[in-house]
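Just one protein chain is left out here, and the rest sit where they should.
And now, chain A:
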């Protein structure tokens, strides 16, 4: 003990030293001590208060700050530069003020948007800042209501059940007898299970109510940081004693207090320094592939611009030069009256031309793209098919600027558990002591669920009646005892009515893992009998004080098996009927005090169960998590002492009430349905399974687990240690003292591959050993069978330790716990030491059901040319079976399995597989008998996109590749990755099992970087986060496993099957819309600018423009802006139904068919042609006439506008009333503006002074004749191009049409244009359409 103290003080000293040196800590005093003193004396004055301000701007700072931010964008700087260039007299082209207009307009649109967003934030801040909480006030000596924003560091606040924490609070007192507080952290990490938090140790045993005014301690803790899973510090009391503070003492802002009546704490971090706020980083900014491509073309535009300017400048120089010294009258002198040399003049002109041609760099393109993307996101949000009624959630676009990337995906990397499957674990079968219990009834029950889900139509209102009682938002309070039988559960999953769905969603929100399907397990009668039998025998033995060792080993195994299922977990029990008190039935332990016992007692960590130790929880930083939870367990002298005080006083055997409890008459407590909150669904599934056999977990305390058994009644297991699950050990263990045998028993549960290795090898000779071997053998067989059925397998084992053994282990374990260096490793080793020589009890098979529509989704995504890889942490057999179930692997196709132990072996394997693939698929193509099959295989072939590094297309064969984690690690080595990719890319499907999160992200990175493809990663758990972040598009499933994946993702959706519509429909639309819009933008600007360029040939390259500068500047912003936005937002080249029925159309986007580099040039050439027409038709119509500059320029503007709009009309595939409206609006707007402008002021708009020009033009027939002729002539090539495509490539509609509605009839003509693009790549498409048998079309172009 002394040694410990010394150690502690040493540690403290070291800490203090560190503090001084680095000043990394924060000291918090009670504010009450300083309430009279001036504010400057309060030691807490430097800390942020609890007022939050997420706004970026204040009224004053808005303008400069916003402008500063906007100028980070290069385009804005460019346009401002050009506008400023206009103020230089020698090269100004427009009225300088006017030239500022577009830039100011663009900047102010963005500024207004920012302002609005900021205002929204301000409002939400205000709302939050004005929430109420109870703060202790010294003058009134009680807790008073205060606003959140008034809370300061060092304040004491009292929180009641269901209140939200206003700040990060150190827990000092709780009404809970165990001094615990339960909090729900769903808003922070999305985990729905309750977390326990503990009162600071020094205040643990405070008997009276906590009085803040008596608090004198000083808290020293870390500086604010964003690590949710870490908090370290210590509290120094006035007595000089010091206690550590841990993560479990801290209540985080944003969490909700549950199941606890009241608690008091001191504010440690407030406002922006809370962990929740520090964790709040905005959405991600990614740049989409399309945008990257676009930027290349923007670069080309710049080059074209410079070339045009240079050409004009040289032209101007030459034009000047030809006049020599004789200055013509129209060559106006400089304002100073001096001549400029041709060279100087040319240089000035170059700058002028940049201004005149600035429109070529589309200033409004960036803004338009953002507007269109916002609209696209809006429509994705609004899609009914992407809405999940069960959870009342719809698809969430977290990244707003990569919607079009969805249409270009080539590889999908998917997690398995929770993504392909429901992550709703259902207990299916088990084997105990070598006997298999198939649970047929249970299987039938599950099948029935499926039926119910399938036939949702049958409405049974009577069944709804079972649910309303659970209908409460705070379901913890009133979720009444509902005896859910299999019949009544029908209504849960029915999604027919909204109310029902709402109820279901509330339910599922609060009890994450307890859908009735998982809860109501029908026990296997045989096993149930045995359990009863075992229970009664044990009871008998206990009653007669006989040793249990004489019992048949099978029965003890069975009982132990269920004990293990019940207690070897971190499940928290709560009772819905008693919301504010958790189930408390402390059955005092009978603990004979022996010497060794005493020793053990003394060093047994007191109230430790860090439930957060489980690896399935989404701790941000697992290692630090482990480190600190162990910190918590380091014994403090005081608590050990109190513990010792209390121990001897309770050597009472089981209380008498117990006896009445079990003998057939269920007590009142038994009716209470207990709620199990587990951190991972498998744990809950096992506990529910055990409950079906009447072995129910009724209470869990930090040091004790209470289980109710048939005949035996309630037994309390003293919990000595919990060795949490971690992914390296792949198992978890609990060390308990068995209440019946009083032995120290270790129950271990874990992956079969690990546990089977740890089983004590049975002695070879005696019969017992033989029996054991048989059991082992049989269990292994069953395990294999479970895996083959796609079940998740877990092995259950136990170990009985002698007190001496335990003491030895404990000593070293405690050493490990108190070690400072390499604590984690030592604890890991300590766990390894404990988990040896196990005795196998049995194994369980848990089914993780496939989500609805997964096989169909995978099939159609694959048809769409997407390569799907599944990366899972599961074992190979399970993964393969799930892969078969979801049609990822096809029974007909061959599977290459790569399992190797070493680098070299992996290399050899890869070499062989490559060779095999080449031999089998490349050579056999000459074999006529296999030709068809080969064709069939090449159905799935696609050429890599143009950007791909490899030039030759590769074939994807009907092959599956399965690789395990270890081999994957070797294959990912830089020496082998090329080969691995070569093998993997020629397989139709790839399955990586037993892969770690890091490997997942490495695989994604490898494929993405080496194959230069667009990758999408989809997952639901914390282990998928790295993969999601690496991929081009990360998709999170907002399912069972918390919000980690969602937080990291770009898109979050409720179900896997939503991926189909998201990619095939929305992705396609977003891509094609945006691609077309961008191309159109380039075309439009080039066409408009070229008009002025042609004019330079007729005005001595003087930079003159026949288009009035007002039109020139507002053409893009006003006259031609709306229609393209409408088309960019609403146009559909192919209908949603067709896209889903013909996933092949998706390849269009994969190969970037809508926006190839050459298309930019095609558009440019078309733009130049059209501008030539628009320029020269009016030119020849007015040549050698008395027309003046702007009376000639106005028709040209009009013609350009009409041509551009008609062009858009040709490009628009579907015309809704919005398209009509926007186009007519644009035309009307132009004429209205022109007429008003030309009538407004006779002498204002120098130099064009266009007074009455438009009015005069409208009176001339020539103007109308031009308006008819020019667009027709200008658009002839484009429409001929379109018509040629249609006339040539139009396939008879019956091929493309199944039995479809007449509305689809017109779409039939649509496909060819899309499909023909594919034909360029010599693609043979097959359609296994409902009405069609396999057909092939080879169209020669």
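Quick note on the criterion: a contact is a pair of C-beta atoms (placed from the backbone, for glycine too) under 8 Å apart; a residue touches a chain by one contact, two chains touch by 3 or more; residues count from 1.
In this text, contacts and distances are computed from a predicted model.
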Chain not displayed: protein name in its UniProt record ("WD repeat-containing protein WRAP73 isoform X2", "Trafficking protein particle complex subunit", "cysteine desulfurase" or "Cell cycle control protein"): "Cell cycle control protein"
Contacting the left-out chain in the complete assembly, out of A:35, A:323 or A:777: A:323
Cross-chain touch to the chain not pictured, restricted to A:699, A:1103 or A:1128, is A:1103
Hidden partner chain, touching residue among A:137, A:743, A:837 or A:1249: A:1249
